[in-house]
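Here the complex is missing one protein chain, while the rest keep their positions.
Entry: chain A
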Amino acid sequence: MRRFVIGRGRNFLNRSHQQNLLSSSSSHCQSRFLSSTSVIDSPSSSSMAPTSSPAITVDSLNPKVLKCEYAVRGEIVSIAQRLQQELQTNPGSHSFDEILYCNIGNPQSLGQQPITFFREVLALCDHPSILDRSETQGLFSADSIERAWQILDQIPGRATGAYSHSQGIKGLRDTIAAGIEARDGFPADPNDIFLTDGASPAVHMMMQLLIRSENDGILCPIPQYPLYSASIALHGGTLVPYYLDEATGWGLETSEVKKQLEAAKAKGITVRALVVINPGNPTGQVLAEENQRAIVEFCKKEGLVLLADEVYQENVYVPEKKFHSFKKVSRSMGYGEKDISLVSFQSVSKGYYGECGKRGGYMEVTGFSAEVREQIYKVASVNLCSNISGQILASLVMSPPKTLEDAFNSLEGITCNKAEGAMYLFPRIQLPEKAIKAAEAEKTVPDAFYCRRLLNATGIVLVPGSGFGQVPGTWHFRCTILPQEDKIPAIVTRLTDFHKNFMDKFRN
């Protein structure tokens, strides 16, 4: 067998040698695969010296690399680092004692504490073998252990060190999709979600798909977060600026965007997408819903992909403004997959979680053809997958432990007024006929029937509404908001499971 293959190999080599355009010495006819002390002269260089300066110098680098800039970690920061070293080695050498880094959205480097529950879950997922030990329950809260088990059960073999599906672990994408749905009130498909090492790689992926040449333009807000300008430069495209209006709180006027779009077209640029950063970076404005509707309408009409950078969705500081995702706005306008191409970016780096160093994030991709989605998947697969810990964190961020009030309102047949004062929640429950009949059969008031079954199943003690009086035919129960914060997630989980089973059993 081997002789046959060697023969074929030799024939191949002999043929290719004959095809060799360069003259070479006769010793080339014999293959040399093992070591040799002599050096074969290459026709292109007759001496040992290299033909020119090193292959890679600044002059011969990819010009797109040279062109792109990123000021967030640019020159000023390098000087700052130098000054910091000087302060360390030579205290008093400057008129200030310390360098205060206000250049970058990096909360935990400035003392913001991570969310304990998240870190507990991540630690358990990093070292799952301790879940088998009883001592672990003394170190970690019950709900973090529960959540860790839930997550690990979604990971094949509980192997958090294995490459996952290139879009991210399916179970985690399910959780994120459910979180998006809970946030927006419109369904989300886990297959539309691509988990990435932070939101930035997802932005790069889209730029890579969209930009064919410098004739392709991307509309970007000015001022913008310079990831966009850098990414467009790296991919060889053209940034088409649209100016936010400082005088009106950095407002975004579609008339301005339209003007810039037309100007770009006149220069022969095909404008492919519109980037909107909401809440804004660096400008901090939160868009009004009607503004967002105008933007959606604009993108639909002009055939632009809407790239919605929504990484600051949990950072809204004024009561008169609320974050609305572009997905929600589009769907509430009646626009679906066929109407608007939308990519929404989210990250674990911002919000109240501020987990920059974890590099967790995702993009939700809607309104593209199957062929395009295949290509997105293909590009994602070359990098195999994003880091698993970041994936887990993204799922936690999108499905955080709920407050009791949120939990009640999310249960089938239960509504709960907001607790404006005192210490109680008094949710109303629509008990199904079957349950009311079962209660009567046991000679129990229906809301007491529910509370008793809840107690026996979960250990949670509530007070039936009939103890307080209620409009006849309505049922309630009273729940305090007093349990310790770290016990609340476990209460929510158990209550939710119980209620689901109860309704499955007694639903009409």
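Note that in this section a contact is a pair of C-beta atoms (placed from the backbone, for glycine too) under 8 Å apart; a residue touches a chain by one contact, two chains touch by 3 or more; residues count from 1.
Here is the rule we use: contacts and distances are computed from a predicted model.
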item: Hidden chain of the complex, named as in its UniProt record, picked from "Phospholipid-transporting ATPase", "Glutamate--glyoxylate aminotransferase 2", "Large ribosomal subunit protein mL44" or "Kinesin-like protein"; value: "Glutamate--glyoxylate aminotransferase 2"
item: Hidden-chain contact residue, picked from the options A:62, A:191, A:248 or A:501; value: A:62
item: Candidates A:193, A:240 or A:385 - the one touching the absent chain; value: A:385
item: Which residue of A:188, A:227 or A:257 touches the chain not shown here; value: A:227
item: Touch with the omitted chain, as defined above, among A:76, A:104 or A:481; value: A:104
item: Chain A, residues in touch with the chain not shown (by the definition above); value: 1-2, 4-6, 9, 12-13, 16-17, 20-22, 24, 28, 31-36, 39-40, 42-45, 48-52, 54-58, 60-63, 65-66, 68-70, 72-74, 104, 106-111, 114, 116, 119-120, 122-124, 126-127, 129-130, 133, 135-136, 138-139, 156-157, 159-164, 166, 197-198, 200-201, 208-212, 227, 230-231, 234-235, 272-273, 300-305, 339, 341, 349, 354-359, 367-369, 371-372, 375, 378-379, 381-390
